[in-house]
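One structure, as structure tokens, below. Some questions next.
Yeah, one chain of the complex is gone here, protein chain that is, but the others are all in their spots.
For clarity, chains are labelled A and B in written order, and residue numbers in each chain start from 1.
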Amino acid sequence: MQKTLQELADYLGGTVIGDSATLISGLAGLDDAKQGDISFLANPKYAAKVATTKATAVVLPPGAARHGLQAIEMANPYLGFAKLLTLFTARPRPVLGIMPGAHVVADAIIGAEASVYPGAYIGSGARIGARVTIHPGATVYAGVHLGDDVILHANVCVREGCRIGNRVTIHNNTTIGSDGFGYAPDGDGHYKIPQIGIVIIEDDVEIGANVAIDRAALAATRIGRGSKIDNLVQIAHNCVIGENCIIVSQVGISGSTKLGSRVTLGGQVGTAGHLEIGDNVTIAGRGGVMSSVPSNGIYSGLPLQPHRDWLRTMAVIPKLPELKKAFADLEKRLTDLETQGTSEQGSRTP
Amino acid sequence: MQKTLQELADYLGGTVIGDSATLISGLAGLDDAKQGDISFLANPKYAAKVATTKATAVVLPPGAARHGLQAIEMANPYLGFAKLLTLFTARPRPVLGIMPGAHVVADAIIGAEASVYPGAYIGSGARIGARVTIHPGATVYAGVHLGDDVILHANVCVREGCRIGNRVTIHNNTTIGSDGFGYAPDGDGHYKIPQIGIVIIEDDVEIGANVAIDRAALAATRIGRGSKIDNLVQIAHNCVIGENCIIVSQVGISGSTKLGSRVTLGGQVGTAGHLEIGDNVTIAGRGGVMSSVPSNGIYSGLPLQPHRDWLRTMAVIPKLPELKKAFADLEKRLTDLETQGTSEQGSRTP
Partner (left out) sequence: MQKTLQELADYLGGTVIGDSATLISGLAGLDDAKQGDISFLANPKYAAKVATTKATAVVLPPGAARHGLQAIEMANPYLGFAKLLTLFTARPRPVLGIMPGAHVVADAIIGAEASVYPGAYIGSGARIGARVTIHPGATVYAGVHLGDDVILHANVCVREGCRIGNRVTIHNNTTIGSDGFGYAPDGDGHYKIPQIGIVIIEDDVEIGANVAIDRAALAATRIGRGSKIDNLVQIAHNCVIGENCIIVSQVGISGSTKLGSRVTLGGQVGTAGHLEIGDNVTIAGRGGVMSSVPSNGIYSGLPLQPHRDWLRTMAVIPKLPELKKAFADLEKRLTDLETQGTSEQGSRTP
């Protein structure tokens, strides 16, 4: 594939500085690029490499030195890199139809240009959008709706009646819509509360591998538009995740908790149930969220603290043994002083 | 479906207060109920809503004000709600037999009224009880026994020779009986210790999605009757889980650890191996269990503490930086006092 610099600038929404007819045939980092490649400067600390790279062109923030290279200026060169990588590596999606060995119940509706692999199962009453790919061993239970351009990787399960929007990708062995964990105490035992809600996943969501998202008890567990969920995450019943959230691996979100938009939860974060985390909140990795968190802010730790305060707390924790010992020393010095005062008084009294 | 209030009271084991012939056709919360519905009062703080609900009848604790509604009195109205929800939402399980595309080895024994979906696999010598449902892509290895009324959701794997009781439900992508994690040091490397035990799951257990329960090294990893396990839980080899335990999502239980009955482990709890947790113990979320815990009690934290003590500890943790600073101030004041005493003494001595 060859593109002119102008074509790439148009694709990126950037501005050509130099010869817009320059032909570009590949993409590489500043160190690895060769003649004909385009590279990018995302981090100012590597600016000097622009002078020595063998790339023909470079994507730069406005005003950065281009050292004689052809250039595309744009505000976010890292986004430019991601978009160019997509352009140079994307391969056409094959349209394979319903392949022999796929199990599709007769009344399911499959959209145009779908690919359903052998061993995939699509249940009764399911409605599958256009250009969907369902890999081997994926199971779409009865009554599920999938939007257009959905990809279900091998062994994904989407349970009864769940709703998945457009351009959603779900990676392998992920479960959408298993029963929420709800029981009523019944003597020594536990009586199962039927979980008759669903999961709704909005457009442009991506979900990693081996994730579990439970169906609601009554209404819907919801994953908002554009949110991205990493591997091995637990989202319990009735949770509502806002738009464009980032949920990193091994996070656990307890039942009925609501996240606003643009919330980031770092790896292994856990939250209690029935609480709210406001918009634009970041919880750093391993944080434990025990109560609601207002919008805007970065928090860490268990108990949760503003991140800067938590850093100070973390600095003290390893010093606790010496602090305890210093405290004991201090107490001894104080007792000595008290005793001395008394004995001085005593010596003075007579 | 319509039921008389008396029929519902008989089903719930409660007592009708009012007109036992009243016909009930649905179930809803106090706020959402309409004419013909039954509702419930589980939490006393919502008692005032009984006066304003549009429900025809309400399930109440004995003696609660019914504000003129038809009522069923029972000790545990929340359990009543769960049972009514089951009654009003349960759908008959279809009996589908061994469907085309299911892979059943010839010598497996399948009980009456089973449903085995396309893409499910049942290995040699497996014995499957009556009214079992095996969803697409579930794999039952050779020699496995499943009791009656078992449900294996899509892509569940039950490994060689494991034993599963009656009325057990296992959600998607869960693994029962993978090899325990056991190696003998062998120079720089690790020699695998064969894991020749099994997993035994007793009656009335429910297991969530993406759970891993390892087979024992020699005998059996055991999950006791009536226990409920949430998503993404790890139970290592040789563990014994007692009866009616509740294991919340992302818990990890290390090898050979034993839980008594009615133990609750909150989300993300971890335990060391080869320890015992007594009956009726609750470990709150994220707790770390490093040594055995006697019966009865609520514990939290790492190190583990009685929950009330842990709350006090948690109150101090964020104040450690100021405590450290206050300590330094105190030391300075003490030093001043000591110095002052010395100089006073000095000034007095001559």
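Convention: a residue touches a chain if its C-beta (ideal position, glycine included) is under 8 Å from a C-beta of that chain, and two chains touch if they have at least 3 such contacts.
None of the values given here were measured: they were computed from a predicted structure.
Student: Among the options A:I24, A:A209 or A:V281, which residue touches the chain absent from this view?
Tutor: A:A209
Student: So one chain is hidden, and I want to know which residue out of B:T22, B:T139 or B:T264 touches that hidden chain in the complete assembly.
Tutor: If we include the chain that is not displayed, B:T139 is the one touching it.
Student: Going by the contact rule already stated, which one of B:H103, B:R127, B:R167 or B:H307 would touch the omitted chain in the full complex?
Tutor: Only one listed residue reaches the unshown chain, and that is B:H103.
Student: Determine and list the subunit A residues touching the chain excluded from the picture.
Tutor: 76, 78-79, 81-83, 85-86, 89-90, 101, 117-119, 135-137, 153-155, 169, 171-173, 204, 206, 208-210, 226, 228, 230-232, 243-244, 246, 248-250, 261-262, 267-268, 285-286, 314, 317-318, 320-321, 323-324, 327, 330-331, 334, 337-338, 341
Student: In terms of residues, what is the contact footprint of the unshown chain on subunit B?
Tutor: Those residues of subunit B that touch the unshown chain are 103, 119, 121, 137, 139, 141, 155, 157, 159, 173-175, 178-179, 181, 183-186, 188-194, 196, 210-212, 214, 232, 234, 236, 250, 252, 254, 268, 270, 272, 288, 301-303, 305, 309, 312-313, 315-317, 319-320, 323, 326-327, 330, 333-334, 337, 340-341.
In the analysis below, only the chains that are shown with their structure count from here on.
Student: Find the geometric centre of each of subunit A and subunit B from their Cα atoms only, then give the gap between the two centres in Å, rounded to an integer.
Tutor: Here subunit A and subunit B have centroids separated by 26 Å.
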